[in-house]
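If you scroll down you'll find the structure; I have some questions about it.
The complex appears here minus one protein chain, its other protein chains still in place.
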Amino acid sequence: MMKRLLITGAAGALGGECRRRCGHLAEIIRVSDIADLGPAGPNEEVVQCDLSDAAAMMELTKGCDGILHFGGKAYEGTWDVVRTSNIEGMYNLYEAARQNGIKRIFFASSIHAVGYSPVTGPVDSQMEICPDSLYGVSKAFGEALARMYYHKFGIESVCVRIASALPQPMNHRNLATWFSYDDLVSLVERVFTVPVLGCPIMYGVSGNDRKWADNSDVDFLGWKPKDNAEEHRSRIADLEDMPPSDSPDFHYIGGPFVTFGIMKDDGSQS
Amino acid sequence: MMKRLLITGAAGALGGECRRRCGHLAEIIRVSDIADLGPAGPNEEVVQCDLSDAAAMMELTKGCDGILHFGGKAYEGTWDVVRTSNIEGMYNLYEAARQNGIKRIFFASSIHAVGYSPVTGPVDSQMEICPDSLYGVSKAFGEALARMYYHKFGIESVCVRIASALPQPMNHRNLATWFSYDDLVSLVERVFTVPVLGCPIMYGVSGNDRKWADNSDVDFLGWKPKDNAEEHRSRIADLEDMPPSDSPDFHYIGGPFVTFGIMKDDGSQS
Amino acid sequence: MMKRLLITGAAGALGGECRRRCGHLAEIIRVSDIADLGPAGPNEEVVQCDLSDAAAMMELTKGCDGILHFGGKAYEGTWDVVRTSNIEGMYNLYEAARQNGIKRIFFASSIHAVGYSPVTGPVDSQMEICPDSLYGVSKAFGEALARMYYHKFGIESVCVRIASALPQPMNHRNLATWFSYDDLVSLVERVFTVPVLGCPIMYGVSGNDRKWADNSDVDFLGWKPKDNAEEHRSRIADLEDMPPSDSPDFHYIGGPFVTFGIMKDDGSQS
Amino acid sequence: MMKRLLITGAAGALGGECRRRCGHLAEIIRVSDIADLGPAGPNEEVVQCDLSDAAAMMELTKGCDGILHFGGKAYEGTWDVVRTSNIEGMYNLYEAARQNGIKRIFFASSIHAVGYSPVTGPVDSQMEICPDSLYGVSKAFGEALARMYYHKFGIESVCVRIASALPQPMNHRNLATWFSYDDLVSLVERVFTVPVLGCPIMYGVSGNDRKWADNSDVDFLGWKPKDNAEEHRSRIADLEDMPPSDSPDFHYIGGPFVTFGIMKDDGSQS
Amino acid sequence: MMKRLLITGAAGALGGECRRRCGHLAEIIRVSDIADLGPAGPNEEVVQCDLSDAAAMMELTKGCDGILHFGGKAYEGTWDVVRTSNIEGMYNLYEAARQNGIKRIFFASSIHAVGYSPVTGPVDSQMEICPDSLYGVSKAFGEALARMYYHKFGIESVCVRIASALPQPMNHRNLATWFSYDDLVSLVERVFTVPVLGCPIMYGVSGNDRKWADNSDVDFLGWKPKDNAEEHRSRIADLEDMPPSDSPDFHYIGGPFVTFGIMKDDGSQS
Partner (left out) sequence: MMKRLLITGAAGALGGECRRRCGHLAEIIRVSDIADLGPAGPNEEVVQCDLSDAAAMMELTKGCDGILHFGGKAYEGTWDVVRTSNIEGMYNLYEAARQNGIKRIFFASSIHAVGYSPVTGPVDSQMEICPDSLYGVSKAFGEALARMYYHKFGIESVCVRIASALPQPMNHRNLATWFSYDDLVSLVERVFTVPVLGCPIMYGVSGNDRKWADNSDVDFLGWKPKDNAEEHRSRIADLEDMPPSDSPDFHYIGGPFVTFGIMKDDGSQS
């Protein structure tokens, strides 16, 4: 059991879920976000701060044993937003973690780091980087940074390329990509309780019949996803018409991101 | 033959060499650097500017057909320096290239993107990212960005993981890592004259007896390095005592970079 | 749901099974065979014709959306028979499909296309072609043709290398090779309902404990075989004495076909 | 030294070259073609006949030790032509070879069996079949048939996927694909003099700087191509303007074949 | 059903378990050990003898159909002990088996033949030999010897690299490495009842959530382990404090063996 586990991005959906359900992993859970986090619960510490503030990050990470890093932009954004939160923020977090002696980090990477991979081919940890967005490029940066801190300083990280982490699968694409909250939480538990982690890359996806991701590299974690999006198929059929087969949803693992242009400050793309 | 070829970092050693010797590739060579470049030669345009200035980059790339991108920090630096020149600068350059319709870029990446790879194992384009420095992380970022611009916008780039580009091999490590100027120039020629490039990753290294890099992925370029560091062995033996066998020079392809800490503003490491 | 699904070879065992059980996949099922098919059922169209008749094939495929192609010779035959039904017939069908705008085909290929593969080695979609019979050669031809129509014209096909599709496993070899009718039907459903198919090669085999075939390439189909021949082991032990261990049944995935010679018109082999 | 070597397609360019230059491989060279072959030279036997005539093939192969099989259609054709000469003819030849005890065959296959392979990827003997034409499909058929006769009857064949066998490279694409007549002849010599051949697939291409084909599987042949198309680069630049970079010449190893439709009897395509 | 199955090392834990539970595999079970084996049970023959005695081995193996070879030193020992029992003894057994016509052997190899393999990497039959002890070297010798007797004389062996065969998992490392007695016995059954075995290398490990071993090479055996150490996790937590994460238990598959020196006669290590 850790002394203190830091959760960044704790005001978000995944960070919030882990805030609610990972209390047993540490004596104290320190939650952080740029947004309001509400009052601290029992055994909780609440710190509102910005990943791009290096000094704040240094303070935030003091006294922690592990980090669940969900903070930063979790979707495509302008270069300024992506760079500030996912590149600058990632560096600030890892450098602070190093200086404060933190030894293990769960890094919420994304399938968008390899979004141009065809759905019909193999999807594993060795595949070539082929990001589908600035967001995806920032996650590739994050994985490279995590690897450097591992080789040079011994900080262990798992880079979890999260697919579609949602309470329920919501569309036909999610039949392959759904990552249930239960499976997320059980993965977090494994990551912080196995004796050795290294710095693996893996995919955050449930045990869906249609999943294309191969996680055999991390068999040693002993993590077994329990959910299967296929059980939601009839509900999805009610929610969404089957998209046309030339929809990018079904050709690339990045799905709609492959159609994005470069986002501008006014929200338009070019 | 291109209309206008842009060379960034043209005040540096490699950019300067290409400035002198690649005039035949385009009607006009536009050279650029943050440092002084001296007067323009025949068929040359000289533009002094900073990669981190997005507007200047947009101007700089106008009217160009191709880019030889040597600009940015070419060694380990503080995070601020690396981020500004190699991350911010790389984005500015590619985004400007996109908006100005440039279709092909020679990106001077570095072996330090995979610097922790053991010398005694295979070294090829599929190997895992394992940077040995913030500099190496910035090159991994650059490769990811180049891949994204290729898949999304069709801009072709070669990411050349340059080993030790020097007029002559200077130490025992260079027996494996030397990349001669002649071989650099012949590679540049191939990159800008082959009909199709794609977005390959390759190693910039001469035909040294001891080279560990496998470039068979880019056989289609038809590039054949002509130099061999082994011919310089006796001269090197005069220059440098053989380092002890536990020197990092001989264990990791990143050589001494694996021993670096994080550089601080005052030049010290931690 | 398709408008009209064509089933060739519908008078055979597999075609007949699909005729009975795949009615929900299309508004109309058009069944075809060179043999008598009996009267049309509800929502059925019955067309008796010969695969080797190009004009008849052009008629047969009109108005269809998809094809389940079981037609042709399903066992070793003389060259004349194999060529006429499996080579000439295959071409006629695909060319007619192209001209009539059909976009998806389930092609009943066979493990005999790779029948000389040792049972104790890996059996996957990348293995070398090594047919064990003229029948197997004709299936290799069929796969090549399907691939050409995919790359050139966008017609998607799955090439299912069917092992032993039977109501029940009947001998010791079937413990590895059985492909149950339920699993066949569920595979057909997946092939015609997934949004994207491409042109994969896979193995038609149930979830037998002893199956040697690896279908991980088509994980994206989400097909999960439900049957397991092992549950029939005691019944098989009653049916058949264990063959001697030098029986070809257990050395090559093609089993007894590897012992066949070239079949002559009088049914003898040489 | 063989007793009698049969050359099919001996009225064609490659067959003719071998007729002129392979006399030292056998006491008698038997040359055959559907076209006129002129009078027999010393130690020559001339037989005019048609591959699609099974009885003629049986006669033709009598008394031979080896076959150099260049016969059949060597370019895209209508289905009737391709099937007759390259499928029917191939079967007739191999079945006759079997009945007459011939043990080794040089089969002129073609890169068009894998014509849709990208030039920028690996090109080796294990790559997936992806023909670019009916011609390419017929060569895939031929390779499958050769493999079956090898495994079942011990007839050794080399399947040489010939690229561009020409007296000289004639265009920019040939810088990668040229297969010189000298290199063809030296390969033929090796194929008929090595003690063991097996049934390998290899690429017929000279030692061009830009060749993308990997023949390391047949290192045991000890064949070393001597020619290099690069030496013809300036001559080619005079002959042909560089095609635009979106020309299929440079994207797929099949080059222009990927743009072909299905050929009809009147020579048009659809 | 075999006539006579020999079990060596039958006084040990695994040999004893198989003695009790494998009676159905043969009409007679002949058990052997250097230690006392007690009286013969029904259908049992008891032979006390020493593996290093070649003449005794020749006698011991007479009239047998198969061998379950657990005999020899099952832990690190001095060179004299390891050489005598595991090298000399292994040779004596196989040579006697050959002379007495025995055709199938279950060889209890060990993960210590590859003990330096990192837990976080792939662990399969193709991995490099990297023994962690003289014991591990002796098992690598045994596998090489078994392979030679297979290729040269057709004796089939399975080389089972046993991990931690125990009645129950006893410590945290066993969560990955446990091999239950039930799973051992079901594997023995498969090995002696499949029609063809060849000479595969596989891992003896139960279906543990955390198992790192990949046995897909022997899918053809149809062996499905039923036990899972994870179900014992809470009991283990009571038995053993979690070792520190730098414990060799969690870094190498050989676990504590990687820390052993060379054992001397007095039991000390150097």
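By written order: A, B, C, D and E. Residues from 1 in each chain.
We take it that a residue touches a chain if its C-beta (ideal position, glycine included) is under 8 Å from a C-beta of that chain, and two chains touch if they have at least 3 such contacts.
Given the structure is predicted, the values throughout are model-derived calculations rather than measurements.
The hidden chain, counted over the whole complex, makes contact with B, D, E. If you put the hidden chain back, the residue from B:43, B:120 or B:269 that touches it is B:120.
Looking at E:61, E:133, E:215 or E:228, the residue that reaches the missing chain in the full complex is E:133. Think of the hidden chain as still there; on chain B it touches residues 119-120, 122, 172, 175-176, 208-212, 214, 230, 242-243, 245, 247, 249-251. Chain D meets the missing chain through residues 194-196, 198, 200, 216-224. Mapped onto chain E, the interface with the missing chain covers residues 79, 83, 87-88, 91, 95, 98-99, 113, 116, 126, 128-134, 136-137, 140-141, 143-145, 147-148, 151-152, 258, 260-262, 270.
Here is the rule we go by: only the chains that are shown with their structure count from here on.
With each centre defined as the average position of its C-alpha atoms, the distance from chain B to chain E rounds to 53 Å. Residues of chain B in contact with at least two other chains: none. Chain-to-chain contact here is organised irregularly, matching neither a line nor a ring nor a star, and falling short of all pairs touching. Counting only pairs that meet the touch rule, the chains in contact are A-B, A-C, A-E, B-D, C-D, C-E.
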